[in-house]
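Here is chain A:
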Amino acid sequence: MKFFSELTKGIIKENPIFVIVLGMCPTLAVSTSVDNALGMGLAATFVLICSNMMISLIKGIVPAQIRIPIYIVVIAAFVSIINMAMEAYLPDLHKALGIFIPLIVVNCIILGRAEAFASKNNVLNSMADGLGMGLGFTLSLSVVATIREILGNGTWLKMQVLPSTYDPMLVAILAPGAFITLGLLMAVMNIIKEKN
Partner candidate 1 sequence: MGYLGQIFVMAITAIFIQNYVLSRFLGLCPYLGVSKKIDSAFGMGMAVIFVMTLTSSITYLINRYLLTGMMYLQTIAFILTIAALVQFVEMVIQKKAPALYKSLGVYLPLITTNCAVLGVAILNTTALRPDGITPYNFLDSTLNGFFSGVGFTVVLLAMAGIRMRLELVNLPKSMKGMPIALILAGIMALAFYGFMGFKI
Partner candidate 2 sequence: MSYKSFPGGVHPRDHKQFSAAASVEDMPSPARVVIHLSQHIGSPSTPIVKVGDEVKTGQLIAEASGFVSIPQHASISGKISKIDRFYHPTGIKQVAIEITSDDQDEWVQLVDEADFMNLSPSEMKERVAAAGICGMGGAGFPTVVKLSPPEDKPIDTVILNGVECEPYLTADYRLMLERGEDIIQGLKLIMKMVDARRGVIGIEANKPDAIELMQRLCAQDPALEVVPLKLKYPQGAEKQLIYAATKRKVPNAGGLPSAVGVVVQNVATAVAIYEAIRYRKPLIERVISVTGRIVKNPKNLKARIGTPYSELVDFCSGLTEPAGKYISGGPMMGFAIPNLDAPVAKGSSGLVIFDTREAHDLEEKDCLRCARCVDVCPMDLMPSLLAMNVKAKNLDMAAKLGLNDCIKCGSCAYVCPAHIRLVQWIETGKVRWAEAQRNPK
């Protein structure tokens, strides 16, 4: 039961982007299209699960003074692995996500979960937490990407969804659009939260 609740909390109640507000950089940068968002989300999820499990495993033997550097090394290792794997097997996605794959290292979500959760919980729960947070991250990314891709390109997952007469609002897939979309989404979340 605990496993299940650790899994779901990341998706809504403690959604890393909308609620805890972590991991902004990739959210904004790769949400230009839904497929990029999914790729980034899944890569981060993989790293989250692995690093959470690993850190939970070694939590007993890591001296407190140097836990952060060790966490970073662990995370960096997993990130490098996914980076290489992607480059080898999903070259197009690797190209699209570019520098943001190595930057998963400094995605605050991952270190944040390592410190806040995995270093205090058992392996199974840590895995659930990682998976939940990862899915929450992926989901939020996809929501932002959906709005941006539809408005800015008229498509969703590369499928034309708006009539071809629609003159795409380019700004949606540019940097300003990313900030404003996310800002408005968060405001909407605030309003919903207030109502409840």
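As a convention for this text, a contact is a pair of C-beta atoms (placed from the backbone, for glycine too) under 8 Å apart; a residue touches a chain by one contact, two chains touch by 3 or more; residues count from 1.
Selection rule, in plain terms: all candidates are chains of the complex that A comes from, given by their letters.
Quick caveat: nothing in here was measured; it's all calculated off a predicted structure.
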Whereas the rest of 1 or 2 do not touch chain A in this complex, the one that does is 1
Would you tell me which residues of chain A are touching candidate 1 in their complex?
-> 21-22, 24-26, 28-29, 68-69, 72-73, 76-77, 79-80, 83-84, 99, 102-103, 105-108, 111, 171, 174-180, 182-184, 186-188, 190-191, 194
